[in-house]
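A single protein chain has been removed from this complex, and every other one stays in its place.
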Amino acid sequence: MSTETIAPREYQIYSGDDLRTNVLEISMGPQHPSTHGVFRMDVSLDGETVVKLKPVFGYLHRNHEKIAETTSYLGSMPYTDRLDYFCSMTNNWAYALAVEKMAGLAVPERAEYIRVIMAELTRLQNHASLVGFLTNDLGASGTPLLYAIREREHILDLFEWASGARMMCNYMRFGGVRNDLPSGWLAQCKKVVDDFPAFMDEFETLLTGNEIILSRCQNVGVLPRDLAINASITGPCLRASGVDYDLRKVDKYGIYDRFDFKVPLGSVGDCYDRFMIRLLEMRESVKILKQALATIPEGPVNDSKARNFRPKPAEAYGRIEGPKGELGFYLVSDGTPKPHRYHVRPPSFINLTVLEDMCLGQKIADAVIVLGSIDIVLGEVDR
Amino acid sequence: MTPINPDQLIVQLTQWALSFLDSYPLVAVLVAILLSTVPLIAVFPGCFAITTWLERKGLARIQNRIGPNRTGPLGILQPAADGIKMLLKEDIVPKTSDRLAHFLAPVVLMVPAFTILSVLPFNRNMIPAAVDTGVILFFALGSVSTLAVFMAGWSSRNKYSLLGGMRAIAQMVSYELPLVLSGVTVIMMTGSLDTTKIVAQQQLSEWIQSSNAGLQCLGQIIGWNVFTPWGFAGFLIFFVASLAEINRCPFDLPEADSEIVAGHLTEYSGFKYALFFMSEYVSAFAINGLSTTLFLGGWSGPNIRPPWSDDPNALLIPGFVWFFAKMFALMLVMIWIRGTLPRLRVDHLMGFAWKFLLPLAIMNIFVGGFYYYAPRWHGIPVVGWPIGFLVMYLSYECIGRLNRGPKTAQRVYHYAS
Amino acid sequence: MIITFSILSAIAVISALLAVRLRNLVHATLTLMAFFVALAGLFILLMAEFLAAVQILVYVGAVGILILFAIMLTQQVTGNVKEHIEAHGALWGLAGATAVLLTLLLPAILKTALPLQPVVETIDPSVRALGLNLMAPYTIALQVIALLLTAALLGAVVIAISPEKSEEEKKS
Partner (left out) sequence: MTLLPTNTSFAADEGLRSELQKAGVFVVSLEWVYNWGRKSSIWPLGFGIACCAIEMICTAAARFDLSRFGAEVFRPSPRQADLMIVAGTVTKKMAPQVIRLYNQMPEPKYVIAMGACAISGGPFKQGYNVLKGVDRFIPVDVHIPGCPPRPEALLHALMTLQRKIENQRTLGSDARRTNPAYRGENRECPIPEFGEHDLVPPYNPEVWKPHTIVREA
């Protein structure tokens, strides 16, 4: 480090027609209490109002895609866990889906059900913790977050029981899942799912009618419908802007066409809509889970032939509706055991692109909650 | 020898001790000063320690956790551990900071915080500085804390600190107005700025001096200002404004950790940070003590005369027990609020002060005046009470509605077909 | 008493001088506030607690903070060290100022009998008396001041509002 003293910064007025103050440039992050990881926002402030916002990425660039191109297909499965580290199950599924599409593998019935159950459990815990983090950004001393995490622990226990790991499950395989559910798992899962609405009632009573949350979230960070479509926003952020687009309905991947559930839509596209859409989606997930748990058949859970294999030269794009949006894997095979090209379409990275549009003209405190309402996970943004 | 009066035990002891020094007036004055200031400096840091423990335990309880439990029974020694650690921490002064202001800021915050405690009557005849203008002295010295926060924010040469300092000035100056105005109602009704007189006004002396124990108890409670319409509204306004004045949640914008890291405290470490921390809590005690004095009857509480005493003013339970009980009750409410509410935004915060609290406080002054002059039936405010209450309620509704606007509302969500 | 008086007046004089001499505007303001506080201490010595409280409330709590706010908007907080105002004839100025001050104070000094006698309480220093005085003989003066302050407040509001309006006009 240089030892010379740095001159104190001078605050300047550039005189125009009327009195103007200098903009204050702040680098929020990569270590900041509310940037959800190592994200950085270079913010220019006029007083407290955001006049410019530049997102800076790459602080968690872990070479995921490059590593995957030097590993066998199955070898990348654990790495997908660490993309969006809240939702390892859905990441697994998206990757498995892409490989299955490329290799033409079929998935047994029971495995499809297990996948749906795991994905919806993932959605529940992701949305619950997101709402917790959002209120944390609003300054709620962590109380809703800790309530959400208390509930999340029940779901993590289920994951651990089935796969052996709390967070990095590495549970799905090409053509199924790694192992069958342990005995007693389904009963416990049923119990967790049945208890979940009580938690949600508590959560909604505490949060949705709170005057401070209403006044701070409503009409803040509005994402217009057109912009949301043009910027290829997906997931709850898109549906909060009033666009009816849910891959579970559009693609009907897996066996989602067998379940009865609805897609909640927002009208304004502000932080409050994004927050409410997630709460409503959790209710729908519980509905799906109840149906799936009631109708899950017996049978094999994976295709034992599909372990290490060489797909024919082909390309495939598998996508699912992850909790954060459309998560897609694009694979190009050249006939070797390793993919020639491996690309991830991360929902939170693409959703981040509209951050500046949503934050301009808002207060600095709003920028924080707008970021929180987008729901980013840096592992996925930077890969 | 006067009979022992449990209520006045400490006062009597002090007088007894001072009686030995009658022949040395200068020494007596010095000893008297020490006897009234040293307890303040000893008791309130202790209260601060208990409160930090209560806060951590209370927040833990709210969040379904256990809270500190490794340091002594129930973790009661946790504040001691924190204190020892803070003392041992390195003290960092940033290279480009303004060293003098950086050093002085915690001192400037701490000195008035302790000084304003001296105008609070903790018990009958137990007030460290019995001044004629207690309330206004309190507000005057309390306003100095704004300066300290600004000094901390500016001298750190950190942008987050600067933002925190700017926020603090705007917030504290704005909330001083509703705070003082809601206090003005009480001053107006009492006709005095003297805190002891304000407490005495809230006690029905005839009832207390009667021989019926029930009446004695009731006489200590029924006269509290909080039971009048202007007192109730004033207490609520005062409490909310005091939350903002001492930067407590949900008005903790100057140190909003999710937005501007730690605001004006960002660059403070070690013992200076501990001083800041302590001063903030002592200010919280002081302002809760004042709201206890102004609205909650100060040191009066359900109390009876000791059977052996014939002094009509003697009481069984020392008054400071009630005083501290009320003060800690208000602190607990503050902790509860901290565990429950999210933070306001800057513009909402200013709007709340100027558009809601201030008109309501001014309205409260008018209601107080009306209450004072409204006809009474056998001394009972049969006209003033209901009409005053109605007026305050209506103005609360009207001003609230005018402020709310059409923007925030519960929404209805639709599902895609 | 005399010791306290000496300490307080020394603080007052030194901080006042520093407030004028310091190049750093914020430091100057802070010393100015120290001066105000010392002055409040002197008022307390004169048994005028109310005046002391008002001195702190108004000057430290309001005026000083206002000055700090204004300084935040200025260009150079630290001041330009190179551009000292050349103190030509500083001594003459000092002499002139002292002469004027002495001329003004001379009658008072001459009238005072030395050594000083303890002042007998001839006035009622209570707040009640102050309030009654303000309300009875000086009502009109109070009202005029209130009117002036209201006008100032409205003026401030107008100044604060106008730039935003012009911005909106530009947009439309």
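We call the chains A, B and C, going by the order they appear; numbering starts again at 1 in every chain.
Simple rule for what comes next: contacts are C-beta pairs under 8 Å (C-beta built on N, C-alpha and C of every residue); 3 or more make two chains touch, one makes a residue touch a chain.
Here the structure is a predicted model, which is why all the values come from computation and not from measurement.
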Neighbouring displayed chains - absent chain, whole complex: A, B
Candidates B:S145, B:T190, B:N247 or B:T266 - the one touching the absent chain: B:T266
Per the touch definition above, residue among B:I92, B:A213 or B:V382 touching the missing chain: B:I92
Footprint left on subunit B by the chain that the document does not show: 56, 60, 63-71, 75, 77-78, 80-85, 87-92, 257, 261-262, 265-270, 273
Hidden partner chain, residues of subunit A it touches: 1, 30-33, 37-38, 58-64, 66-67, 70, 78-79, 82, 85-86, 145-146, 149-150, 152-153, 156, 166-168, 378-379
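Everything below uses one rule, namely that only the chains that are shown with their structure count from here on.
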For subunit B paired with subunit C, centre-to-centre distance based on mean C-alpha positions, whole Å: 29
Gap in Å, rounded to a whole number, between the CA centres of subunit B and subunit A: 44
In subunit B, residues with contacts to at least two other chains: none
Shared-contact residues (touching 2 or more other chains) in subunit C: 72
Sites on subunit B touched by subunit A in the complex: 59, 62-65, 95-96, 157, 159-160, 162-163, 167, 249-250, 252, 256-261, 338-348, 407-411, 413-416
Footprint of subunit B on subunit A - complex, ascending: 5-9, 24-26, 32-34, 45, 48, 135-143, 146-147, 150, 208-216, 218-219, 244, 246, 249, 262-268, 272-273, 276-277, 280, 363-366, 368
In the complex with subunit B, residue positions of subunit C that touch it: 24, 26-27, 30, 33, 49-50, 52-57, 60-62, 64-65, 68-69, 72, 126-128
